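Before we start, here is the structure in question, set down as structure tokens.
With one protein chain held back, the other chains of the complex are shown just where they sit.
Up next, chain A:
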Amino acid sequence: MAIDTDKNSYTIIFSIVMVVVVGSILAGLASGLKPLVDANKRFEKQQNILYAMGINANEGTSDVAFISTDEVEDKFKSTITKQYVIEGTEASENPEAYLIDIKKEEAKAKDSNYERKLPLFEGEKDGEPIYVIPIRGKGLWDAIWGFVAVDKSMTVQGVFFDHAGETPGLGAEIKQRYFMDDFEGESLFGESGAFKGITVAKGNADPKNQRKTDNAVDAIAGATITGDGITAMIKKDLKMYVPYFKTLK
């Protein structure tokens, strides 16, 4: 039986069948693999948080190296002793704080009646409590985000930055160690005690980053807007945590 493949009705039926078949294959696949993909995303976030705390597989001057995905979940559970959700100055423990989507919280916070939920992770390093704060902002092309680890007095212990689509070789360098390592030891407060954040500064008189109280790190040449984005997200997002940290003292 020969089919007349030129008929309009045949064309329409063929397209419908094709779309249904393809749609079900892909939907089945996507929902089948979803648990694995979600687990990978969770591992990545845990790796990033631990990286900011200084728990990583870096060796000497090697590239950024996370601890392996096989052990990250256990390590995360044993290192992060408490997870908080902060609303105002009130912090309540919540073991699922790392599931809070800051992007969505940011959007909801546009409504001024909404009390924004701020996730905070507490761990221990050398016997001292250490806190990791997720931040999020805009780079040149797309979103940039990261995690900042601070101690009780909000001195930076380590950072991790990532980006969705900054220029390779320029803005994308924010996730390289030579940039991230500079933040270590920087203070978020000025000498008067007011919150100043950390500026990614061009023409910084301190390119080797010896001075830790100048609230500035050296910028990446050619990545002005990405650098400004980092400055802005540190100022904006970390500031929201200041009232809570004041209560810790």
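Everything that follows uses one rule, which is that a residue touches a chain if its C-beta (ideal position, glycine included) is under 8 Å from a C-beta of that chain, and two chains touch if they have at least 3 such contacts; residues count from 1.
One rule holds for everything that comes next: contacts and distances are computed from a predicted model.
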"Serine/threonine-protein kinase RsbT", "Cytochrome c-type biogenesis protein", "ABC-2 type transport system permease protein" or "Na(+)-translocating NADH-quinone reductase subunit D" - which is the UniProt name of the missing chain: "Na(+)-translocating NADH-quinone reductase subunit D"
Residue among A:D6, A:E96 or A:D126 that touches the chain left out of view: A:D6
For chain A, the residues touching the chain missing from this view: 3, 5-6, 10-11, 14-15, 18-19, 22, 25-26, 29-30, 33, 36-37, 40-41, 43-44, 60-61, 69, 169
